[in-house]
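Report on the structure given below.
Every protein chain but one is kept in place in this view of the complex.
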Amino acid sequence: MVHTDYLWFNTQQRQEFIRITDDVARIVASSGVTEGLALVSAMHITAAVYVNDWEDGLIQDFQAWLEKLAPAGLPYRHHHTGEDNGDAHLKRTVMGHQVMIPITAGRLDLGPWEQVFYAEFDGCRKKRVIVKVMGE
Amino acid sequence: MVHTDYLWFNTQQRQEFIRITDDVARIVASSGVTEGLALVSAMHITAAVYVNDWEDGLIQDFQAWLEKLAPAGLPYRHHHTGEDNGDAHLKRTVMGHQVMIPITAGRLDLGPWEQVFYAEFDGCRKKRVIVKVMGE
Partner (left out) sequence: MVHTDYLWFNTQQRQEFIRITDDVARIVASSGVTEGLALVSAMHITAAVYVNDWEDGLIQDFQAWLEKLAPAGLPYRHHHTGEDNGDAHLKRTVMGHQVMIPITAGRLDLGPWEQVFYAEFDGCRKKRVIVKVMGE
């Protein structure tokens, strides 16, 4: 069985981190797959999907750290195209743009603190995440 | 066919890199899957699973590099919760928390130097890695 769905985002801020564990679980439940894998993947190249803690302090740590590793406002060559989001491409690369979620006995088989997040680095526009569920 | 198993770790040191290629191969063999994919994914958010070289010098290079990119001992906001492992969350993000291993003709279809590693950044406690095998 293969089941496909999409999550839409249109954040109010340029950078925003959104917990999507429940959205993924809902799609998996509606797929009927009880044993398998779910791909959760950002379809835009300045957004990330990652698994980590649902804790505001840590999310701020991630954001401060990414700003240090891949600062906004540098004269990126990509900006010669008219874009101003070079840093967003780099930040999303550090976080990763997709995860595979195991499905066991009808549920997301996650550890006690694992939560799925969508990380937007160039928001205020419509973007999608694909959730592709495969299994039996 | 879908087959699920778990690897348990309880490292003696806070940071430890452990080769798990043979453990993954053993689980794949016992699954009966001869063509497919195996997800190998850390279920805890301060540990990584990655593929790279089985060479002690390189492992030390990784550790020194991660300490530079995401130092321990900084005043991370996450520490307001009582935790002291902010750096471990960042380090595991650089390394990645999961890999997909292709299975071809009953074996892990890895390149000549590819080895699967578990990287613990906040050990001395029980943690799990899920191995989910899917195929025919």
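So that you can tell them apart, the chains are marked A and B in the order they are listed, and the count of residues begins at 1 in each.
Heads up, the rule we're going with is that a contact is a pair of C-beta atoms (placed from the backbone, for glycine too) under 8 Å apart; a residue touches a chain by one contact, two chains touch by 3 or more.
Fair warning: this is a prediction, and the values are worked out from it, not measured in the lab.
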Inquiry  = Using the touch definition from the top, which of B:Phe9, B:Tyr50, B:Tyr76 or B:Tyr118 touches the missing chain?
reply    = B:Tyr50
Message = Touching residues of subunit B against the unshown chain: what are they?
response = 35-37, 50-53, 55-58, 60-62, 64-65, 69, 94-96, 99-100, 102, 104, 109-114, 134-136
Remark   = Had the left-out chain been drawn, it would touch subunit A at residues 2, 4, 37, 39, 41-45, 69-70, 76-81, 86, 89-90, 93-94, 96-98, 100, 127-128, 130, 132, 134
